[in-house]
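The complex appears here without one of its protein chains, the remainder shown in place.
Labels A and B are assigned to the chains in the order they are written; within every chain, residues are numbered from 1.
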Amino acid sequence: MEMIHLILIIFLGGAVLTYFAGKVNDILRDALFILSILVPAILFFTNVNPESYIDLSIAGFNMKWGITHFGWIFSLIVLGLGVIVSFYAVSFMKGRDKVGSFYFNFILSIGAMLGILLSQDFVSFFIFWEIMTWSSYLMVVYNGNQVQKIGIKYFVFSAVGAYAMLMAIVITHSITGSFLITDLIAVFPQLSNQMHILIPILFLIGFGVKSAMMPLHVWAPGAYSNTPMAYTSVFSGALSKMGVYGMVLIMITLISHIPEGHWFREVIAWMGAFTAVLGTLWAVAQDDAKKLLAYSSVAQLGYIITGVAIGTELAMLSALFLSILHALFKGTLFMAVGAIEKQTGTSNFTEVSGLIRKMPWTFLASLMAIIALAGIPPLGGFVGKWMLYESLINSNHYILVIMIFFSSTAAFLYCYKFLFGFFLGQEEKEWAHVKEAPALMVVPMIILAAGTFILGAYPGLILSPIDAGMQAIGFEATQGHYWEMSVILNQWGDQVVLQPIVYAIFAIFLFFFLFLFFKSRKNTRYVTTKDISSSGEVPLEHENLTFSQNFFQPFLRAVEPVMRRQIDKYYNEFGRGLEAIFDFGRRIYTGNGQTYAIYVIIFVIILLFFKNNLFG
Amino acid sequence: MVGSPVLFIAIPLLAAFIIPLLGMIWKESVRILPGLVLVYLLTLSINLLGYVLDNGPIIEIIAGWTPPWGINLVFSAFSGFLVTLMLFLGLLVWIYSYRFKRNVDFEPAKKYFILLMMLITGSVGIVLTGDIFNQFVFIEIVGISAYALTAFYTGRDSAEASFKYLIMGSLSAGFLLLAIVILYSQLGTLNMADIARNIHTVKPVYKITALIFFIVGLGIEAEMFPLNGWAPDVYSQAPGPVGAAFAGIVVKSGVYAIIRIVYTIFDIEGAFDFLVIIGLITLLFAETAAIKQIRMKRMLAYSSIGQMGLVLVAFGIGTEAGVFAALFLMFNHAIIKSLLFYAGSYLVFNSKEKYINDVSGLGKSMPITSFLFALGAFAIVGLPPFAGFWSKLYFLIAAADSGMIMIIALILIVSIVEIVYYFRVVNKIYFSKKEAHVVPQRPTFNALFSMIVLGLIVIIIGFFPDLITGILHDASRDLMDKTDYINNVLSITH
Partner (left out) sequence: MEPILYKVFGAVVTIILAFVVGMTYMGLSRKITARVQNRVGPPVYQNFLDALKLISKKTAIHHGIMQMMGPAFFMVTSIGSLMFIPVLNDGRFFSNLNFEGDLVFLLYLMVFGPLGMALGAGQTGNPNSAIGVTRGLSQMVGFEIPWVMALVALMIQYDTTSIVGLMEAQSASGTWLVFSSPFAFIAAVLAMLGMFRYSPFDIVGAPTELASGPVAENGGKYLFTMMSSNSIFAFVKLTLYVDLFLGGADNLIELLIKTFAIYLIPMLYGLVSPRYRTEQAVRYFWGWPLFFGFLAIMYAVVF
């Protein structure tokens, strides 16, 4: 048996077995759950060689499975994140009900994502894509909150995307007679102009939905925040990257003869930038950490989409690097929210504050992830952001630079809100009992956060597989031009040498930290957050000094004109309009036998009247 | 050859008569006999189908008159496949309803099984016969048993539904008879093959009028818009398994008749486009009506109508790939819609008004039924890796190959509507709070068995579509080859 078959069968069988093991024994179930992700991951990374394919035929469709160098980058995200989060999930799900179905969908969606990357033909691609969609849908509705609204919205948008993709696939098949992705790529330049526009746009809708591109993003905030946090890390970190993966496939390999700067790329780059800006502004306005991170994910994917759309070597490097980074830091953050939610029962900033002394490790992981998210050196996020800016400037997209920069500066607002809302501020008595999350939850967070740190100093570690992947889809080698192990360069040869920077920053930080901390450690004492100087008065015990309502009110007032118009509302209006039309459809069936008989007569008369037009 | 196609009509008809007689001797035989008959017929049809796939169609002459004078039955790959499918579904209906209302009297059970036997006789007859008047007779048999089955619960609403069905059925019969009369007056024959051979000699005006009457008459059976007003009422009032039988068996025979008319008998190209258009309209109105339904079975009924519309579109494509897709769609619709009717009627079993809201939160108390319903919902909207996906894919490929891009777009948009209303129900089952007044009903073992069989088929075909595609290819090739059909029938001698 081929290794790829074995891996997929382990995923599928593991999912089913894990589900039923839950009826027998909880520990067995947890162990099976971790194994059915860990074992395929190990098998995949040890035994599956990139660029070696197997053929199979199902239902008359020729399928081709195998991993490209390019797909391998994404498999790193999917399986790496999947394995790490699976440990977290075991601890996160302890004591909840419907654990079995959670595990089932978790394993299945990881398997489906890997399947997507393995598929070299559109039929299996679509099959895995849909499996991924419905398994993640079942995760979205898992909690049972607002399933009809959020769940249906997610699935409808996914279906719109999937069907757009399906349409592109069958149209392709009708032209090329083949479902292989390589065949489409080979044939594409000879197609008619109409097809040149239609096929990429249809694919783009398909992938744009999953990667939450404006204006197809409206499902994302609800879906991300409604999902159990253990899965949201994968959802936002890996699943949304499948959209990016597809987008690269289409934008780069399919239309590679469309030059850089072509309107098609420009439009998408702008959509990415708008996604980033609006997503960020909405994130700032949220009071719930899950929603905040959800909008933030939308915004971050906006950067990635912009990078992919620009499509120069540096832009692609940055987009792919950011994809991996986003999986790392957003995975960490969602897990942190999950940990906080598990320990305190809420994820709302207005309810909980001052957890830093109770959950220090969670704070540390969040802090690192936030620094990476904000793109501040020396953590990895900076490298991706830097490359993105430089690529935009080098490719003459000046307004886009400003937009992206605006959004990443405004991102500081919600970054701060996240850290302050949960960890800093007044320590309320109400949360005095809170303990640090179990080690099984903390360690995965720390591992991912450490990943951002390592990539900040040595981005070359991950840029070299990215480079290999990019060469596989037709780019020039970039090592030495744009990056070395710990140096990043732009097209003009300007560089950032990361290693001395990291050293310098740490040296300075340590020096002052020790200066402030160690020297005064012995003769200072900790005082509660009530013990503060408030214009000379000492606040009393019952006085509420927590500041969390309307946190960024002044800022939101400043940007209010932009936020007044919600895309969501337009969709709702559209939906209501459709419902009205549907109601008309329903009214045709009056339930009256006479009416139905009249319909028959009228139908006959119409047919007889137009018989020559219809059958002539 | 192990048997003759004539047995498919003779045995169940005979059984229908014997049931009340046997019932006088041993009451349980009323329930057992239909099952034995159906098992025998199913094995027979599978054997015959195997034979036919190797050796070409079986033409059976009745009463010694050779075509075009006598009545003949045609058991080809196409009709054989449909017969097998119908008998299989009939068997499942029997299993499902074996203990149906056992606590009630012996009388209803007797009537029920007699009518079921007649329904199956008629439907199988429609598919097998090679004579249009004979087909008309079978349609009437189906109709009469179907009216009675609809009114099985003898309530006000079911009587009303049955009456509506009766009105529409009579209209249908009238138009069919008109069409037959027109053809007979022009050609002097009732044999399908003979008509098909000579149809080019008929003047267009007669030809087209006859076709229109056929389409209207058969369209009522096949739930074509706007002739399908009876369907929602009938589905929602008839007992659950009967709804499944209608969706899986009766409507299939109606569609078969239309297809036979359009593909084999007439040579009018416009009819194909007409099928596409009318199928699309049916699909559109049915799905939009379905989304606004608040009752479970009505929703399933509209969905069923919509699926038939899709099947008509697929047949209207007119290529072999289109026919193949249409047959696959029919197969999936039969399996999945039966599953949905079975599971759905158990979910609303104890609810008075059969509202969709009443299924809320039943996922916990009826895990297997809920799971099977969800499986059916996933499959019917075409999610991989379940059976419905493949037929949808084949359909889209066939449509794309014929250049119907806008139609694909329209159908996909409608599919989204379908997703919405099915997923609403699934969400309600699993993720909503239970309604206090609803008492969950444990399915009987038989019902569970037939549902699980259907569920397994959905999953197995989903993973191994190759199991079915071979037969479907043969069947679609068989339908496409018109001259072969004519020659086979007319060359037959004693």
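In this section, contacts are C-beta pairs under 8 Å (C-beta built on N, C-alpha and C of every residue); 3 or more make two chains touch, one makes a residue touch a chain.
In this text the structure is predicted, and so the values were computed from the model without any measurement.
Note on the chain not shown: across the whole complex it touches A. The omitted chain makes contact with just one of the residues A:A374, A:M441 or A:A597: A:A374. Within the full complex, the residue among A:L35, A:V496, A:L578 or A:L608 touching the omitted chain is A:V496.
The chain that is not drawn here is touched, among residues A:N47, A:N62 or A:T524, by A:T524. Checked against the hidden chain, the listed residues A:I508, A:V538, A:M563 or A:I606 yield one contact partner: A:I508.
For chain A, the list of residues touching the undisplayed chain reads 354, 356-357, 360, 363, 367, 374-377, 382, 385-386, 389-390, 393, 396, 398-399, 401-402, 405-406, 409-410, 412-413, 415-416, 419-420, 423-427, 490, 492, 494-497, 500-501, 504-505, 508-509, 512-513, 515-517, 519-520, 523-535, 545-547, 551-552, 554-555, 557-559.
In this text, only the chains that are shown with their structure count from here on.
Centre-to-centre, using mean CA coordinates, chain A is 44 Å away from chain B. Chain A makes touch with chain B in their complex at residues 58-60, 123, 126-127, 130-131, 133-134, 141, 144, 147-148, 151-152, 155-156, 159-160, 163-164, 166-167, 170-171, 173-174, 579, 581-586, 588-591, 593, 595-597, 599-600, 602-604, 607-608, 611-612, 614-616.
The touching residues of chain B, counted against chain A in their complex, run 160, 163-164, 167-168, 171, 175, 204, 208-209, 211-213, 215-216, 220, 226-227, 229-230, 232-233, 268, 270-271, 273-274, 284-285, 288-289, 291-293, 378, 383-385, 389-390, 393, 396-397, 399-401, 403, 405, 408-409, 412-413, 415-417, 419-420, 423-424, 427-428, 430-432, 464-466, 469.
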